[in-house]
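Removed from the display is one protein chain of the complex; every other protein chain stays in position.
The block that comes next holds chain A.
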Amino acid sequence: MYLADSRSTGSRGTEAAVVPDTPPVRRPAAVPSTVLALGAVSLITDVSSEMVTAVLPLYVVAGLGLSPLGFGLLDGINNGVGALVRLAGGHLADRGGRRHKVVAGLGYGLSALCKPLLLLAHTLPVLSAVLAVDRTGKGLRTAPRDAMISLATEPAHRGRAFGVHRAMDTTGALLGPLVAFAVLRATVDGYDAVFAVSGCVAVLGVLVLVLFVPRRIDAPADAVRRPPPPEPVRPPQLREAIGLLRRPELRRLTVCAALLGLTTVSDSFLYLLLQREGNLPAHLFPLLPLGTAACFLLLAVPLGALADRVSRRLLFLAGHGVLLLGYGLVLSPWHGVPAVIAVLVLHGTFYAATDGVLAAATAAVVPARHQGAGQALVGTGQALARFACSLAFGAAWSLWGGRTALAVTAAALAVSAVVAVFVLRGTAETPTPDEVPA
């Protein structure tokens, strides 16, 4: 890359070619093609699903002429079911000689199937049901996908690999609404066209998975030097999957993820607070998630790579420190657009430093044959804790008001972070030596 660049600049070209800036051996290993393929699948799938998410409110209000308030009332139930589905997805993927691709494919397929069904849903209950199935597909595929990323990547580079995946995923999420509104513009309120195009895009995502993600994820080339122990022929049992929590490293990680998740205010509450406390003009509200996503997108890869070099746990904890700073900023008297931007940058940094990094840290403490279940356990623990936090935060808001609720949560986050530092301190980033990690 730099050769081509330097040649184009003329005289400096020969110099650069003779004296390279970095010796080739220190160049980071390329991101495995499986990770890129999975990233592409996520990118394409997110374009598809965010297309729907972007136009859904407009479709419901303007297209169907319905009042959508109270829509999503079943979200609590969906969340519980979603958590169970995620656990099941992770466990099923580990069974039968690693069926990660099959289970992930089912998840992506299920969501793709929902897009044409949207064309037929003309009432809120039916629409909610279709979206619930869509989300079930998402729950099913998450753990197997993260397991495949772990299995395909050399352990030392997993942070960066997950960073690349999350960046591609977020790119899709940012592109989706643009595609959706382009279609809507071309068709003048052609919501059916948006759903049809979204369905085509979703099918393409499934196809890329089928064609370009190997059925059996081979360990990366470097790992061949140290041959893995023969895998037991017997598929992992459910009891074993639950028994994963007896592993001290995984237990500690799950406890910390859940503990910190319990004090992580959901995005929607944070945005609501930013708007109400910061006197942000109401019409800027829809832009808030974009700010977080853009920052997440930019920082996911560098922070993932940093996690590989420093320590994933350290970065995971530091990310929560950044979140704490963000809470502090919301509570501070500094208001206005620059303050809001600063909070969003901190919020995006938090995601970049924790989302893929946690998956990478999990991968390191779970044996290869349990990658799916391990990812599912930690991910579910975190998701359920965050949901519990949302319920508690909503109640606290009603009791004390939003500001006080956030101040209490910030204090709890600080305590949780200190506890997490102690829990994670001194533990090795690898599993107990009885089994070699994936």
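Going forward, contacts are C-beta pairs under 8 Å (C-beta built on N, C-alpha and C of every residue); 3 or more make two chains touch, one makes a residue touch a chain; residues count from 1.
Here is the rule we go by: contacts and distances are computed from a predicted model.
Asks: Would you mind picking the UniProt name of the chain not drawn here, from "Peptide/nickel transport system permease protein", "Probable glycine dehydrogenase (decarboxylating) subunit 1", "Outer membrane protein beta-barrel domain-containing protein" or "TolB-like translocation protein"?
Replies: UniProt lists the chain left out of the view as "TolB-like translocation protein".
Asks: If I consider the whole complex, including the chain that's not displayed, which of A:Q237, A:S332 or A:S398 touches that chain?
Replies: Here the residue in touch with the unshown chain is A:S398.
Asks: In the full complex, which bits of chain A touch the chain not displayed? Write them out.
Replies: 53-54, 56-58, 60-62, 65-73, 75-76, 78-79, 123-125, 131, 135, 177-178, 181, 183-190, 192-193, 196-197, 200-201, 203-204, 207-208, 211-212, 266-269, 271-272, 275-276, 281-283, 285-286, 289, 386-387, 390, 393-394, 397-398, 401-402, 405
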